[in-house]
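My questions all concern the structure below.
Note that one protein chain is taken out, while the other chains of the complex remain in position.
Let's look at subunit A:
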Amino acid sequence: MSHGRLRFVTGFLAVPVALYLIYVIAPYAQAFYIALTDWRGVTASPGFVGLENFRRLFADDVFWTAVGHNLLLLILMPLLTVGIALFFAFLLNAGGRGGAAGVWGSKFYRVVFFFPQVLAVAVVAVLFQQVFRPDRSGMLNAPLIALGFEPVGFLSDTGVALWSILGVLVWQAVGFYVVLFSAGIASIPRDLFEAAAIDGAGGAQLFFRITLPLLWDTIQVGWVYLGIAALDVFAIVWVMTAEHGGPDHSTTVMAAEIYRTAFQYFKFGYASAMGVVLFFFTIGFAALALRLSRRERIEF
């Protein structure tokens, strides 16, 4: 590399790297430091307490409940979202006769599926609060009550609430991955589908023998993104549920606990300790996901 080119590259990189250092790396470093203090957010000289916050964190039932919920979402949300999105994407692109085109009306569905993605998360949360209402104004409960059943406490029954959250998360995410996978499927050469169809492959065979293997890279990316989204769930839980993660901590997640501890209990030191734990969970997940999903690339 010539000297001039090095300078050219450095010149371009200096600003983004500086921004990155100031706005990403430095706050992280600070969070690691705050995690070792008993800072309550207002004092100018927080007391250093060493690993006390982490010791307390390991005995904190609510936090581990939250971790459990995050792990459940981490497994189920990508599984359901990718599964449904793949199914829809396949139908929209190669589900028609002979695999050459999508099912009838696919252009319309493609737009409709994307709608949830366009809505702000807070809007989705408020919308579903109404959908889940336990009285006659609730979209799901009104028919149940009319038929003489007891209304379901979608958000008020501790055994049901987390599943309602999962449902909303999947509902909101599917649209984007339908589009992502559609793009992936569209880049698979048509003649592969046609050749397979001529050889007598049915819809299921087309999907499992052609679409899925050739789409593996895209699915992998989607998987990592969804996994990180599952670890980061916050707004839906915070806005939609009673007691912000309730009832009785039945829907709480790590980010909600961090927010509550920092901005409602004003225990910034303890909240930072939680943040540090979440940091390692996320890094660990990303590394693990990429290791596990490593696979030979198929050339076409």
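Going forward, contacts are C-beta pairs under 8 Å (C-beta built on N, C-alpha and C of every residue); 3 or more make two chains touch, one makes a residue touch a chain; residues count from 1.
We take it that contacts and distances are computed from a predicted model.
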Original post:
Can you pick, from "Cytochrome C oxidase subunit IV family protein", "N-acetylglucosamine transport system substrate-binding protein", "Carbon-monoxide dehydrogenase small subunit" or "Amino acid/amide ABC transporter membrane protein 1, HAAT family", the UniProt name of the chain not shown?
Top reply: "N-acetylglucosamine transport system substrate-binding protein"
**OP:** Among A:63, A:113, A:181 or A:270, choose the residue that contacts the chain missing from this document, as touch is defined above.
**Re:** A:270
Subject >> Option touching the unshown chain, where A:41, A:167 or A:203 are the choices >> reply: A:41
**OP:** With the missing chain put back, which residues of subunit A would touch it? List them for me.
**Re:** 23-24, 27-28, 30-31, 33-34, 38-46, 49, 52, 56, 132-135, 141, 145, 151, 153-158, 217, 220-221, 224-225, 228-229, 231-232, 242-243, 246-249, 255, 258-260, 262-272, 275, 278-279, 282-283, 286-287, 290, 294, 297
